[in-house]
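One protein chain is absent from this view; the other protein chains keep their places.
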Amino acid sequence: MDVLIKNIHLINPEQNLDTVTDLLIENGVIKRIGKIENINNVETLEFSNAYCVPGFFDMHVHFREPGYEQAETLLTGANSAAEGGFTGVAVMPNTSLAIDNGDLVNSVLAKTKSHLVDVLPIGAVTVGRKGEHLAPMAEMAEEGAVAFSDDGTAVKTAKLLRYALEYSGMLNKIIIEHCEDESLAGGAMNEGKISTELGLPPVPAIAEELTIARDIVVAEYTNSPIHIAHISTKKSVELVRHAKEKGLKITAEATPHHFTLTENALKSYDTNYKMNPPLRTEEDKLAIIAGLKDGTIDVIASDHAPHAVEDKEVEFTFAPNGIIGLETELGLTLTELYHKKILTLEEIIYKLSVNPRKILRLPLPRIEIGEKANLTIFDADKLWTVDKNKFKSKSRNTPFDKKLLTGKALAVINNNQLHIID
Amino acid sequence: MKIKATVIDPVGLQRTITRLAHEILEKNRGAKNLVLIGIRTRGEFLAKRLKEKISEIENIDLPFGALDATLYRDDFRTRLKQPEISVTDIKFDISEKDIILIDDVLYTGRTVRAALDALMDLGRPNSIQLCVLVDRGHRQLPIKADYVGKNIPTSINEEIKVKLKEVDEEDAVYLVDNS
Partner (left out) sequence: MSLSTKHLLGLQNLPREDIELILDTATTFREILDRPIKKVPTLTGTTVVNLFFENSTRTRISFELAQKRLSADTVNFSTASSSTKKGETFKDTVRNIEAMKIDIIVVRHQSAGVPTFLTRISNASIINAGDGFHEHPTQALLDFYSMKEKLGNIEGKKVCIVGDIAHSRVALSNIYGLLSLGAKVSVCGPPTMLPRSIENLGVKVYYDINSAIKENDILNVLRIQLERDAGNAIPSLREYHKYFGITKERLDKYNKDILILHPGPINRGVELTSEVADGEYQIILDQVTNGVAVRMAVLYLLGTLPS
């Protein structure tokens, strides 16, 4: 793939790069940066008002293959990621079968190796995610697993978590925790005033906070890094902030829906507002935003959770948790955080590109001559209306349909491929 | 709404009630087995006045009740407004009685049809006789009044408005134009 991109605003805070110029990519590799005349037989792209940054990476997605291919496959998921402006994703292992051995890790990589988007498997911590025995983490790491998680639930016991942290430390891989106390779990929405009004079975914020507290204590004891997935409450943010202040190797992510929506949305009983962790209060939402701003929360990740219409359009308490997010993530981040002046563009690039790769110990793409082109091009000011029927994802379970957003990806380049977004 | 004519004035209304009372007594040869049932709302007050008049003439206190036939109507689906309903208040058994059913205006006959059905659900009367203050014509059902205060031929665009002191602060019957 050869392409000449004219008059583009290159930004990479890791390189102190911030300049408007031309960029020539030959055979997927950055060939020249600077003023370049059009070249015969090379496609020329010119965007008005566009940024070009190291490709975005979403470290928390669910692609449902194997097991629920009617909701998403590795291919449709990767297409959805590219459409949303991502050049890499880490897929959670809670498929059916769970990704809990080397062969399954390998099959995820094999099925996606020719794609523009790097689809990197996260292996299960325990066999079948059952919380009984450690899964073969060394074998999975060797086959290409980038981290381990029993996502969907926390690692069941403190003892198993301790072993998982110690063992994965040997492999230089991290544990990603979905923090939720099992005995308090199982509700359909956040416990509080609204759950009382709606009569829906509630799950209290402490279900999340208790497990975060446990995980921090265990990780401190084993001196291990641990990554807290989708934090959603004020207290959770405080716990992570406090741990960071103590110098612990705790990192955390938040989803666009948790910094955009609150439990008030549940009043419609629309199952597209049912997720786990649930939408919380306005106070929690503001704490998430504050945590993103002060760096307590390192990463924005979608928790992209596709569900087939027939599974999601059911009675509220029967509906599965989760929404798809890859194709609205950048728009929501720019609308809610950049345009509302919470985060700068550089901070957003950290949270969507640099930090997730750093946490997973992946190489950072650089915009430099001789480097492989791994880039996202986006217009931070483009107004567009979400239309779920145009999603590349196989699923449609989004609460953001018809929402007007400011900021959209225009193109992605990776693995010697270019994808121009509609 | 435009009043075209006063059809019955207060004095005329009194005279009409008196005449109707006499006709009812004459035809039934007294008041022995009679009960009076007025169709809500204005039929109820007319019935009450007839009861008083008959009591004056015959010195007899007739059983008296109010019937709400709304639930028996046939026009729920075609109307633009939901009709108000009120309670039927008939505290006696109507079986084997001669019922004088009283309403203010007889028009299409549909209200009377509903009232007849409602009465049948309350028991098996010996007879039902219909008494109306005004018959304005345009019947859509084979129903005929036994006692009529006044026959007033009307056009479809016209309407008869009966005013009674009990609810309207005056006694009168007007012919009004709705066109």
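Lettered A and B in written order, each chain numbered from 1.
Heads up, the rule we're going with is that contacts are C-beta pairs under 8 Å (C-beta built on N, C-alpha and C of every residue); 3 or more make two chains touch, one makes a residue touch a chain.
Keep in mind the model is a prediction, meaning the values are calculated, not measured.
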item: Contact set of the excluded chain (shown chains only); value: A, B
item: Listed residues B:D117, B:D146 or B:E166, member touching the removed chain; value: B:D117
item: Contact set of chain B toward the excluded chain (per top definition); value: 68, 71-73, 76-77, 79-82, 84-89, 117-118, 121-123
item: Footprint left on chain A by the chain that the document does not show; value: 191-193, 195-202, 204, 268-269, 310, 313-318
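As a convention for this text, only the chains that are shown with their structure count from here on.
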item: Inter-chain centre distance, chain A versus chain B - centres from mean C-alpha coordinates, in Å; value: 77
